[in-house]
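Have a look at this one.
Only a single protein chain was left out; the remaining protein chains are all shown in position.
Chain nomenclature is as follows: A, B and C, assigned in order of appearance, with residue numbering initiated at 1 for each chain independently.
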Amino acid sequence: MVTGRPLGPRAAARGWLERPIRVLGAIWLAVVLLVAWELKFRPGESVFMPPMSAILGAFVQQWFVLDPGQLFVTDHFQTNAVPSLLRLAQGWTIAAAIGIGAGLVLGIWRPALAFLNPLIRFGMSTPSTALLPIVIVVFGITSSMNVALIAMGSTWSVLINTIDGVRSLDPTMINAARSLRLGRSAFFWRVLLPSASPQIFAGLRISLGIALILMVVSELYAATSGIGHVMVFAKTTFRFVDMWSAIVFVGVLGLLLNGLFGLVEARVLRWKLESSRGAGGS
Amino acid sequence: MRLQSWSFVIPCILALVATACSGAPVQSASSSSPSAAATVTAQPTAAGPVAVKVTTLALCNESYLYWGMEHGIFEKHGLKVETVKTQGGSAGIAAIVSGAADFSFTNGLTAILSFNVGFPIQIVAGAYESPQPPKPPSQALFVKPDSPVKSPKDLVGKKIGVNELGGINHIVTAAWLRKLGVNPQDVNWVALPFPQIVQGVVQGRLDAGQAALANIGANDVRVLGDPFREGVNKVIFAAYLATNSFIKDHPGVSEKFQAAIAESIAAVEDPKNLDAQFALAAKNCGNDPKVLAKQPQQEYEAAIDMATMEDMGKLLIQEGYLTKAPDMTKLVPEFARKK
Amino acid sequence: MTPLLSAAGVTAAILVWAAVTVAGVVPAQTLPGPAPVAARILTLLTDREFYEQFLDTLTTWVLALGITGVVAVPVGLLIGYFAFLRRPTELVIHGLRSVPSTALLPVAILFFGLGLQMKFAMVAYAIIWPLLLNTAYGVRSVDPTAMYVARSLRWSTPRSLVGVVLPSAAPGIASGFRIAGGIGLVVVLSAELLGASRGIGTVLVRYQQSDQPDFVYAGIVLVGALGILLQYTLGQLELRLIPWSPAAR
Partner (left out) sequence: MTDALLAVDRLSKSYATRAGTIKAIDEISFTVRPGEFLSIVGPSGCGKTTLLMLLAGLLPVSGGTVRVRGLEVRGTPPNMAIVFQDYSRSLFPWLTNERNVALALHGARLSKAEARDRTYKALAEVGLTGFERIYPWQLSGGMQQRVAIARALVVSPEVLLMDEPFASVDAQTRATLEDLLLEVWRQSKTTIVFVTHDIDEAVYLSDRVVVLSKGPSHVVTEIQDELPRPRDQIVTKEEPLFAKLRGEVFGLVMGARRHAAEERRS
């Protein structure tokens, strides 16, 4: 069973236990790792590596508060996490728009792809942090600078995947669409875009991960607030519990974003997921 | 169903691997055990000098180090220096704790902060301090010539570039603002490398910046003041740290290092060596010797003034980085103190 | 036709770059024109020290990609093969991969010093996640018929993993390596820019500190060129090693 259900049919018989067992089946590894950290790094063992309990305690205390009036988040969250999240949202949205838009054009229009291909490959291999000085000149030391850096770094994977998705459109599908005399716009919206969408989503997923990383990295320099700002300040003043608490924040954020993305993807690409499962099973 | 048996074995294996993996490197980093890593370096060879690794930021200010290496002063003291480049003083501390280096080139405030949170380190030698009057200023808080910022009070709500958040320049500039009646919290601090601070101010992307006059060079700026002279008492700009275990396992080496630094400093401060010093520094930091000759000299000092240490502790308390100053006598061993 | 258009594209980009600098949109201190940068590229290419640092960066990249791959592929096969491992590992992977390896730099220096090991650790941390995920996804795309064949031949689990699952997952693994290769180069450079003691990144920092942007951009252009070369090499390797991959069709 390559793609068996996680727990097999016996789970169904367990009735009300099924849910807790499923949750446990999903989180045990994370728990094992957290406990291993806790046991390994006792208080005072290492300045760099505080015990996990201290990190998680600081994480909850620094970012969250039991006050509905504050929307359950601390001022620290408001002044640092909110700007970071806004930058991430803007940067990634721009990357997605440019990546998908340009990718569709380049996927369809071969000469343009040939024209720009070396530049795309070059852009992909250039660390976007090395372009910081230019980005600062163009955007100033503002949130748009971070947004630009996030967008510049995370566009490539969307772009490349969209191009591939468009170019791998099945010839039979093209013929079928032509035989139906679909106009340009109908062909684009009803055939080309949906058929490329699994690849586009794969690119978007990769770029979301990159965007999150760049969100932090872009705030290490030239930012007046943000999670990266908190991280670097904590690091240089040797408050390692605070640094780890910010790192945990980013990790949890990554999990949440990935989960959310998965939900959206499962909805939009239902046909893809289920049709391939059906084909595999028959 | 055969998989069911696996489901118990694999977590156990993973747990074992996880603990085993993290076990190995931590040993060398922990303070209590005799440092295995430190013995890798600093091996006294039978007759020859002791090899020590010293971190460097490749600054022009480190001219005494280049001088000492070039002119055999370290060898004279029984040491063979190898430099290890790091990007910042806190990376240097991580480097000596990990055993990748023996002496870390770090500023005094960072040294106190790291000591305070429990890093097993001591200051074994000074390097240079902030010049006090009557010496000419070497640092500046500056704005564009036509900037609307006329006095430090106008900086409220503005963006000030400093090279590192929580670093010495940031802390001292904040103290300077506080002294002039501006709450440092009301200013937006931006971390940028020095050349970009200068360009940022010149191009109007930053409202103000803090950098050494050497960094500003010929750029057209208006200086509001020198936070290091007007904001605080003398601070130790750069010093050398070693770990407790290194000092214990290599008796006498730190003392020799301190003495060699002192002798090198005396050599570079000798007026007849000035031109040679600039040439040597320029070679190592990639600057023009003529430019260096025009810059104000650093206040080189290989011995640590305990009064300065106490002042720096108070500064950190004032700026909210410490609640109580650590015991400076534990941070600075007897031999490194100014007599 | 294609190479001609590509050359035209590069030429156009250089012209735009020249126009931007000549027009003074961006000051020359921030972005020097193509001519001085080209001159510096020549200087760097004939500079023995730069060449050594270049090799250092390349070595780190090759080692990290190779060794991380050797670890990640078998682990990824297991994660993909045993369904009960999927969710718990994905949870951990998605949590950890979001943390920028540059944020872990102080810890990496503490454990591994300033040399090759530290850079290696930073790169390995950044690239192991796409390798694991792509390998596991590759395993899940194994045709069930192929598994039935293996079972009908009474192959053991390890033998099926090597004989059926690995080759079927190979195209997925290859795309994992392509992603990892790209990320890897960026991370080696970041580690060098931020903390390491050797590598092209340290050269870039030195030129940046001494305010010589022409050298900095010459370095960046060379790094970009290296990236293109490495991606091309990985693509060729894929064609040779996995002729049944969709990329080879």
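Everything below uses one rule, namely that contacts are C-beta pairs under 8 Å (C-beta built on N, C-alpha and C of every residue); 3 or more make two chains touch, one makes a residue touch a chain.
What you see is a predicted model, and the numbers here were worked out from it, not measured in a lab.
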In the full complex, displayed partners of the excluded chain: A
Among A:F72, A:W109, A:F188 or A:W271, single out the residue that touches the unshown chain. A:W271
Would you write out the residues of subunit A that touch the absent chain, in ascending order? 170, 172-173, 175-176, 178-183, 186, 190-191, 194-195, 197, 271-272, 274-275, 278-279
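Keep this in mind: only the chains that are shown with their structure count from here on.
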Of the chain pairs B-C and A-C, which one is connected by the greater count of C-beta contacts? A-C
Rounded Å distance, subunit A centre to subunit B centre (Cα mean): 37
Intercentroid distance (Cα basis), subunit C paired with subunit A, Å: 18
Subunit B residues touching 2+ other chains are 3, 26, 29, 88, 90, 94, 193, 199, 203
Quick check on subunit A: which residues sit in contact with 2+ other chains? 1, 4, 28-29, 33, 48-49, 133, 137, 220, 235
Looking at the complex, which residues from subunit B come into contact with subunit A? 1, 3-4, 11, 14-15, 18-19, 22-23, 26, 29-30, 88, 90, 94, 110, 113-114, 116-119, 159, 161, 164-167, 188-193, 196, 199-200, 203, 205-206, 321
Within the complex, which stretch of subunit A touches subunit B? 1, 4, 8, 28-29, 32-33, 36-37, 39-41, 44-49, 132-133, 136-137, 140-141, 220-224, 229, 232-233, 235-240
What residues of subunit C sit close enough to touch subunit B in their complex? 27, 29-30, 78, 82-85, 105-106, 109-115, 118, 193-195, 197-198, 202, 205-212
